[in-house]
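Left out: one protein chain. Kept in place: all the others.
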Amino acid sequence: MEPISGVPAIVAMVAKVLGLFTILMLVVAYATLAERRISAWIQDRSGPNRVGPFGLLQPIADGIKNFLKEETLPATANRLFFVLAPMITITPALVVFAVIPVAAPLATPWGVVDMIVADVPIGILYVLALSSLGVYGLVLGGWASNNKYAFLGGLRASAQMVSYEVALGLSLIPVLMLVGNVTLTEMVWQQQQMGIWFALPLSLAFILFLISAFAESNRLPFDMPEAESELVTGYHTEYSSMKFSQYMIAEFGHMVTASALMATLFLGGWDLPGTWDNAFWHEGQLIRGFAEDGSVLMADAAWWKTLVTFGAFGVKTLFFLLVYIWVRWTLPRFRYDQVMALGWKVMLPTGLGYAMLMAVTILSLDTVGMTYGFTYGLVLTGVSGLATLAFLFFIDRGHTIAGAAALNRQRAHAARHARGDNPAGDGQVVLPSAVGD
Amino acid sequence: MITQALILSAILFALGTFGVLVRRNAIIMFLCIELQLNAVNVAFVAFSRLVGIEGQVFVFFVMTVAAAEAAVGLAIIISIFRHYETVNVDNFNLLKW
Amino acid sequence: MDLTLTAMLLQGGQEAAAHTGAGFMPFYPGLILLLPLAGFLLNGWLALKHAGRAARVTRVGGTYDLDGGGRPATHTLPTWIGPGVMGLAFVLTLVNFVGMLGAGLHDPVVIHYWTWMATGTFTVDAAIQLDQLSMVMMMVVTGVGFLIHLFSVGYMKDDPGYPRYFAYLNLFVFFMLVLVMGASYPLMFVGWEGVGLCSYLLIGFWFTDREKSDAGKKAFIVNRIGDVGFLLAIFVLYRTFGTLDFAPIMGGAADTLVYGGGLVTLVTLFFLLAAAGKSAQIPLYVWLPDAMAGPTPVSALIHAATMVTAGVYLVARSSVLFALSPVGSAAVAGIGVLTALFAATIALKQNDIKKVLAYSTVSQLGYMFLGVGVGAYAAGVFHLMTHAFFKALLFLGSGAVIHAMHEAYHATHRHDDPQDMRNMGGLKAYMPITWITMWVATLAISGIWPFAGFFSKDEIIWYTAAFAGAENAPFPGLYTLYWILALAAALMTAFYMTRLMVMTFHGRNRTGEKEAGHLHEAPPIMWVPLAVLAVLSTVGGWINVPEELQASIVGLGGLLPSSEWLHHWLEPITAEAHHIQELQLGELAHSAPFGGGEVAWALISTALALAVVLATSQLLGRREVQSPDADPEPTGFAKVLANKWYVDELYDAAVVKPIQRASRFCWKVIDQGIIDGAVNAVGYLARGFGWFGSLFQTGTVNTYAFVLSLGVLVILGAVFF
Partner (left out) sequence: MVEIFFYIFAATALGGGLGVVLSKSPVGSLLMMVVSLASLAGVFVLLEAHFLAAIQVIVYAGAIMVLFLFVIMLLNLGHDYQQDLKWGAFSVLSFAVAGGLAGILAREVGGDWQIADGVVPPGGRAIDAAVREHGAVGAIAEPLFTTYVVPFEITGILLLVAIVGALALAKRNVS
C-alpha cells in the first residue's frame, strides 16, 4: 500500500478539490433550503415548496434570482472595499475545508489516495488562521457601505469574533493535549485509538467549542453583526444580488465547515465504531493500530470503506448543521453586552480552568502509567462529566446571562445598598475647610 | 532562498522605516513599525534555516511583544484621540521646549 | 548619658591598679568626674524649670518666692547641689591623693572604661589617667573649685540665673577634670573644648548685656585659633606614633623622635599655639581681660586658678616632647617671659580692679610658661598651684569688694562703676578680713618671703638663670635675657599689686557719704573661703622649698618643712624629660649669669620686691587719687600703658579689619563674582546647549524618528565601511 505519487497524484488532487467544492456548494445551497423548511416545520408552517418537488429546486431558483437582481452600489460607499469585502468573506469559509479529512484513504490502482485536500502539518492552526481572517470581510463590508447600521454591524462582528476566537482556541487545547499533534488526520486517528470519540472524554471542551463556533459563524443566538431587529441586517444591509449571496454562501459555508470540524474533532470524523476502518500513515505504512507487543497492524484500504466512512462523516456533519438550524429557531437572541460577558467572563475562564483540569488529569493518568485507550477515555469522561455538570450548574445561575429585568433588579439592589451604606451621602457635600468653622 | 529572504527582510525594514518617517497618521506609523518587526521576523526565520530552531523561538517572542505593544499603543492612541480628536502626530507636538 | 556609662564610671579602679602592680588602689575615680556632671544635670534641670520665672523677674522685675532663710526658693536646691558635689569630689580626690601618697606610685594608673571610638587602626578609649601630675591638678581644681563654689553662694545670691550659674560651674569643673584626668590627647581635647565652652557660657553669663556676650564670643573665637594648633599637633602625633595615649607617646618619644628635630619642633610649636590660646599668652592673650565680664567667682575659678593653666598643664604633660625640642622650649619660655613683662606693664596703669588682676594673671601665666619652658616642669606646676591659691584669693577678695560696692551703689541707686578703684579707697575700715587676706595674697604674688609666691616664682627665675648657664645651653644669651626680663616683671608685679591694694583699701574713702554707710564686710560664706585661701597662700609654698634654700636663712635653717617635696612628687612625670635635658644640656649652672648663688638671688629678689612694695605704698599712699571724673587722662607712655599698648586696636587693624576686608572680597568678588559666575556660566552654557538641542525637538515624532534613523545609518555605515 503505497501513497499515490507522480502525475496520478496531481490528477487525484484536482479531482478532490473539484469534488469537494461541488459537494460543499451543494450542501450550502441545500442548507438554505433546509433552514427554511425546518424553520417552517418548527413554526408549524409549510416553507418553500413550489419550486420542484418539496421545493427542492428552490436553491437553484434563488441562485438565478441573485444573479439577475440589480447590483446596488451606495453613492458614498468605498467602491473598492465594498466589492472586495464579500470576496474576502467567502474565501476563508471555503478554503478551511482543505485540511479536513472526509473519509478513509481510498485505494486506487495507482496508490492510496488520502481523502483530504491538504494534510498540512499545522492542521487545526490553519483552520484557526483562516477563520480569523474571515472577520475582515464583515468589518470591511460594514465599513465600506458607509451606513451606520452596516458599520455598527461590522464593528460588532470584529469584537465578537476576536472575543470568541479566544474561547475557541482554549477549547481546542484539551484536544491538542490529548492528541499530541495539531493535524486533523491525527485527531481522527487518536479517536480511533481511544475507541471513544472526544465528545465524551472532553465534553466540556465540546460544549465550549460548540458555543464558540456558533459565535464565530454569527449564527443565532450570536447574530449580533446582523441583528435584523436592531441593525436592519447589519454589515450586509447595503448589499444586494450576488454580493449579498456571497455573504449568505459564506455564512452557510462557515456553518458547514464548523460542523465538519466539530464532527472531526469531537465525533471521530469519518470514524465508525470498531477498528475495521482505521487507517493512518505511520512511518510510510498505512496501519490499523498497534498490537500488544508494539508491532503494527496493517490496514488495508478499500473503496467501500472509503464510501462508508464518507457517509458517516456526512451524517455527522449534517447532524451539526441540523443543530445549527434547530438552535437558531429555538433560542432567543442575546443582547450585545451579554455576548461579550459570556465570551470574556464565562467562556474564557471556563476554557482556562478546563484546560488546566484536563492537563492535570492527563498528567496524572500518564504518571500512574495508564496506557492510552478505552479505560483512559472512560476516566477522562468521568472527570469531564463532572466539570460539565458544574459548568452547566453555574452558567444557569442568572449571574452572567440574565435578562434585562434581572439586570435592573441587580442595579436597583446595588443602588439601595449604596444609599444604605452612606446615609449622609444624599447630596450634602461637607467641605473639609468648613469643618473648622 | 535564504539570501533572497534576507534581502526581502532588509527592503521591508527600510520600507517600514520610510513609512514611519513620512506618515503623520499615528495608526499608520504604528502599522509601519509592525512592518519593521515583520521584516526582522523574516530575517530571523531565514537565519533559523542556517542556525537552528532558536530563530523561530525569537520570532515567537517578537510576536508576543508586538501583541503587547499593539495593545498598549492603541490604547494610547485612543486616549490621545479622545483629547485631540485626531491621530495626526503633527497635532501632538506639545512635548517640546 | 546612658546607664552603662554611669555604671562604668562608678566602678572602682582596682582592676586597672592590679595591672600596674603598684600598691595604689584608686578609689572610685570615675565618681570624681561623675559628681560635677550630676550636679550640672540637676542644676541644669532646675535652671530650665525656673527659666521662665527667672526671665520674668529679669524682664519685669518682681521677686521670687522666698524660702525660710530669706533666699529665693529656686536657689535652695542649687545651693546644696553645686558646692555639695564639689565638696564630695574634693573629698574623693583627697582620698585618692592620700592613697597615692602612701603607695609611692611610679607608673601612671590608666583606667579604661570603654572604647570611645574605633576607626580602622585608630582607637581612642574613654580612659582616665591617675598620676602625680593629674592628682595635683585634680586637687587644685576640686579644692579651689569647692572654695569658689562656696563663695559663689554668697556672691550670686540675688542673681535670677542662680541655678544656671551653678549648672555651668559644675559643668566647667566636669570638663576641667576630663582635661586633667583624660589618658589621651583626644580626651584632653574634649576637656579642652568643654572648658572653652563653659568659659564662653560664663563670660557671657549676663548675656543680655551686649558687651558681656561679645566678650564671651571673643574668648571663644580667640581660643579656636589655639585649638587649631592642638588639633594639628594631635594629627602629627598620630601620624608619628600611631596612638594618642599619653603613656606610649611619652615612653616612646625619646626613641621615635630626634632631639631638636623638625617633627618634634612642629608638634611643640603647635602645642604652644594651643597653650597660648588657652592660657592667654602673647599673641592670644587679648580675650582674658575681656573675660572679666563674667561673674567674679568665675574669673577666680576659670580665668585665674584652673582653665587658663591648662596650657601649662599641657606643656607639663608633654614634657618629654618639649624636652626634645630646644626651639619649642625656648619659644615657650620666650612667649612666657614676654607675656609676663608685657602684661605687667599694662597692669601698671589699669584702674579697673578686675582688669589689674586679669593682666596680673596673664603675667603670672607667663611665669609658668617660662618655668615649663626652661625645663622646670615641677616649678611651673608649683607656681600654677600657688598661683591658684593667691590669685583665686585676690579675685575672690576683689569680688567681695565689688560685691560691697555694688550693694552700696544699689542701695543708693548710684550708677557708677563699682569696679573702678578710683571710686574706692579706705575700704580697710569697712571690710577688714578682706583687707588682710588680700594683703596676704599681694605679698604672695609679689614674691615676698615666706609667702607661697616667693618660693614658686623664685624657683622659676632661678631655673631660668641656671638654664642659661648650663653646659650646653642652646641659646644662653637668650635665656639670660629671659632671666633679666623675669626679674623686671617681678618688680612690676610688686608695684601694681601694691598700687591695687593702696587704691582700694587705703587712703581716703571715695565712695561718698551715703554709700559709705552701706559698705560692710562680706558674709561668712564669702570670707571663709578667703581665709582658707589666705592660709594656703601663706603656707602653700613650703611644700617645695629647695634644699639649698631650706638649709639657708631663707629656710630658717631647716625650719621650713618638706625639702623639694613637689619636685620629688612629680619626679615620675618629669624624670624622662629631665633625663633628656641632662643628656643634651649637661649640668645646670649653680650660679646666676652675673654671679651669685640661689640663696643670694632669693634674698636679693625678695628684698627688692619688699622694697618696691614699701616704696609704692608710701609714695602712692601720699598721693591723692582722683575719682574717675576728676582723674586727668594719662599722657605719654602712661597713656600707652593705660590703653594696653593699643594691642586691641592693633589686632583690629592688623587682623580683624583685613579679615573683614578679605571676607568681603571673598564674598563679593570670589563667591559672587567668580564662583557664582562660574555656576551661572555653567547654567548659561547648559541653556545654550539646551537651546541648540531644542532645535531638534520639534515635538513631531517623525523628526525624532528621522534623526534616530540617520544615527542608525551613520553607525551602520561606520561599522561596515
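Should a chain be cited, it is by its letter among A, B and C, assigned in written order, with residues numbered from 1 in that chain.
Here is the rule we go by: contacts are C-beta pairs under 8 Å (C-beta built on N, C-alpha and C of every residue); 3 or more make two chains touch, one makes a residue touch a chain.
Only a predicted model underlies this, so the values are computations on that prediction, with no experimental measurement involved.
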Chains shown that the absent chain touches, full complex: A, B, C
Residues of chain C (touch criterion as defined above) contacting the omitted chain: 702, 706, 709-710, 712-713, 716-717, 720
Touching residues on chain B - with respect to the absent chain: 1-19, 21-25, 27-28, 30-32, 34-35, 38, 41-43, 45-57, 59-61, 63-72, 74-79, 81-82, 86-88
Contact set of chain A toward the excluded chain (per top definition): 76, 78, 81, 84, 120-122, 125-126, 128-130, 132-133, 135-136, 139-140, 143, 146, 151, 154-155, 158-159, 161-162, 165, 176, 180-183
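One rule holds for everything that comes next: only the chains that are shown with their structure count from here on.
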Overall pattern in which the protein chains touch one another (line/ring/star/complete/other): other
Chain centre separation in whole Å, for chain B relative to chain A (CA means): 32
Distance from the mean Cα position of chain C to that of chain B, given in whole angstrom: 83
Chain centre separation in whole Å, for chain C relative to chain A (CA means): 104
Chain C contact footprint on chain B (complex, rising order): 17, 20-24, 26, 29, 89-90, 92-97
Of all residues in chain C, those that touch chain B in their complex: 690-691, 694, 697-702, 705-706, 709
